[in-house]
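Here the complex is missing one protein chain, while the rest keep their positions.
Just so it is clear, A and B label the chains in written order, and each chain counts residues from 1 on its own.
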Amino acid sequence: MTKSITAFLLGTALALAATTGASAQDKTVKIGVLTDNSGLYADLGGPGSTLAAQMAIEDSGLAAKGWKVDLVSADHQNKPDVGTTIARQWIDVEKVDIFMDVLNSGVALAVNNLVKEKNVILIDTGAATSDLTNAQCTPNTVHWVYDTYMLANSTGQALVKAGGDTWYFLTADYAFGHALERDTAAVVVKSGGKVIGTVRHPLNTADFSSFLLQAQASKAKIVGMANAGGDTTNTIKQAAEFGIVSGGQKLAGLLLFVTDVHSLGLKVAQGLNFTETFYWDLNDGTRAFSKRFSERMKNKAMPSMVQAGVYSGLLHYFKALEALGGNPHDGARVVAKMKEMPTDDPLFGKGSIRADGRKLHPAYLFEVKKPEESKGPWDYYKLIGTTPADQAFRPLAESACPLVKK
Amino acid sequence: MTVVTDDTLPMTPRAMRDEMIVFGVMAVLLALVPLSGIYPFFVMQALCFALLACAFNLLVGYGGLLSFGHAMFLGTAGYVSAHALKVWGLPPELGILVGTAAAAALGVVTGYVSIRRQGIYFSMITLALSQLLYFIYLQVPFTHGEDGIQGIPQGHMFGFLDLSKSTVLYYVVLGGFLGGFLLIYRSINSPFGEVLKSIRENEQRAISLGYKTEQYKLLAYILSGTLAGFAGSLKVFVAQNASLTDVHWSMSGEIVLMTLVGGLGTVFGPVVGAFVIIAMQQYLAGFGQWVTVIQGVIFVTCVLTFRRGIVGEIAHYFRRSL
Partner (left out) sequence: MQALYAQLLVGLINGSFYALLSLGLAVIFGMLNIINFAHGALYMMGAFCAYFLLTYGGIGYWWALIIAPIAVGIFGIILERTMLQWLSGLDHVYGLLLTFGIALIVQGIFQNYFGSSGLPYSIPDELRGGVNLGFMFLPIYRGWVVIFSLVVCLATWYLIERTRLGANLRAATENPTLVRAFGINVPRMITLTYGLGVGLAALAGVLSAPINQVRPLMGADLIIVVFAVVVIGGMGSIMGSIITGFTLGVVEGLTKYFYPEASNTVVFVLMVLVLLVKPTGLTGRTA
């Protein structure tokens, strides 16, 4: 009797030791790609982001080192409440450690709150809002690829420097458009340019002719489009019709992606200026990855910067996990480790993550090629300027993030 | 509007007894959910939509007015509650009150305009009004446009119910749902409800009997909007955000769909419909836009072959009122 109790106690103790040991050396990871699989941004993130995550897992070689990495993905339909419902369930039931992609600012901000509450991780590669690393920053969030401040800053600065010193804004009339316009206008003025007018159009406008006529009449050298998605592509298309670009004015997109250029076609998109932080044809590293990526895509598309960000962000996350020797399932701790380590990957080059969660890397101003300059499918951009990593993003001194010690 | 329902007969004690039994069973089952291991978040969400659909049903099923803009009440109450909780720092009970009051006020204003036309005109007007509101919410600063109001504090209801605990929140939402449900049930079976049904069946006759039908319809509209707003305020605590999704026309369509699937003009139909549609969205979320297609197919099937809805068909089969 006594003997069996001792044996029982001993057994329990052993089992306890085994479980605590396992949690220190827990080598299981679950990744959730939460994106728009079917809507307006499906080409930008969507299935391509899931593929990029898959490739990051394969290229990390973790499986060979005894890790078990799982991947789930879902469609948030660009609705914050759908996004949070999925995210909550992933954390509570599926035990997801890290959220990737999460494009659409509304969804991103909702998930951003949730990951802090539940202490998991968000590496956001798709959302534009710079609030993620400003007033709304959390110790669990890293904002990887771009944000509105950077886009405004880089595009505004570079174009004024290139002689585009008078601006007219076409602004989508809601918080996002206003912020984009405000940030860009500040940069334009700071760089010595002048804003001579602005017109605000409703979101999801089908017809931009009125607004374009006003922009044309202003005679500004640059027409800045502080809008996004379908509004931007419609503006570009109709600007071509009204002869804005052929009349000598330049169109500057403040939020535009390679997928938009692809869907517009070079005939319409030629001459556009805008900023991205990744382009498949930048260097050997980006070309090698993009070639492998596009071979596995259903429509042979090249990666967008959002998808490239998923790959690059996950590689860095895996490095941090390896440095920790296992997955502590403690989001804030892993993110702290990620901030400690410098980043380096073939897609975004060398960089770092700041205290506020902002990932730093250079920003590139591109001009869309003329149809006759393009040598093949997806050959769209000419590089016309680079903003170094330390100047591209919002300076820490201006940040309202409580994590930044001042 | 000649909706196919079996409740045109006066309420009999037997029917009343049947309905109270079903209500009791429903309440007990729902109260047991947190013990069952079912993911409570899903049920809470479904309960909010169930209340919303019941409120909508009060208007269409008993008043014969098909509103295609009921999302405006859901969204308005949601935004106002969210703002009150987050920016003004009001306690939960006042947050709900303010949100519901906003929906009631909206009901008065939009009701005054839309009640002027009947039938499909009424549907189109409510749709247009909700679209108007959608654009307004998109532009005014307090809603934060496409980002929505995020990270809404759940707080302590009446100072002692900690709503950040999911079990507590569950019972609060359940309480709100059952309360709203009983209020609707009571209204349907009151003299007011009887007049409404008579207007639905034959408005001219009701007028000739001396009823001011316009006023009855307006009252039904406001009551329905207010309760829909109450559901919207409750939903804020569950979702912890308020966004444009809730004011979009596709949400109005979903409300119609829930009620149609469950059974227009049945007491329990909207509840069943809400659970069916929410569960469907939950399990089919991975299929992206196919969810829209499936919803469309359900719409078409219901209209062509299944106009009584799930509960309506069951009630018809057993010749009971449910």
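The rule is short, and it goes like this: a contact is a pair of C-beta atoms (placed from the backbone, for glycine too) under 8 Å apart; a residue touches a chain by one contact, two chains touch by 3 or more.
Because the structure is predicted, anything quoted here is derived from the model rather than measured.
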Option from A:259, A:286 or A:307 whose C-beta touches the chain left out: A:259
Omitted-chain contact residue, chosen from A:200, A:287 or A:337: A:200
Full-complex contact with the absent chain, from A:196, A:217 or A:323: A:217
Residues of subunit A in contact with the chain not shown: 38-43, 173, 199-207, 209-211, 213-214, 216-217, 229-230, 233-234, 237-238, 241-243, 247, 259-260, 263-265, 267-268
In subunit B, positions touching the absent partner: 1-3, 66, 68, 113-114, 116-121, 123-125, 127-129, 131-132, 135-136, 139, 249, 253, 256, 260, 288-293, 295-300, 302-304, 307
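Please note the rule applied: only the chains that are shown with their structure count from here on.
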Separation of subunit A from subunit B, taking each centre as the mean of its C-alpha atoms, in whole Å: 37
Of subunit B, residues touching subunit A in the complex: 39, 41-42, 45, 135, 138-139, 141, 144-148, 150-151, 239-241, 243-246, 281-282, 285-289
Contacting residues of subunit A [partner subunit B, same complex]: 37-39, 42, 74-75, 77, 79-82, 84-86, 88-89, 92-93, 104-106, 109-110, 112-113, 129, 131, 136, 173-176, 202-203
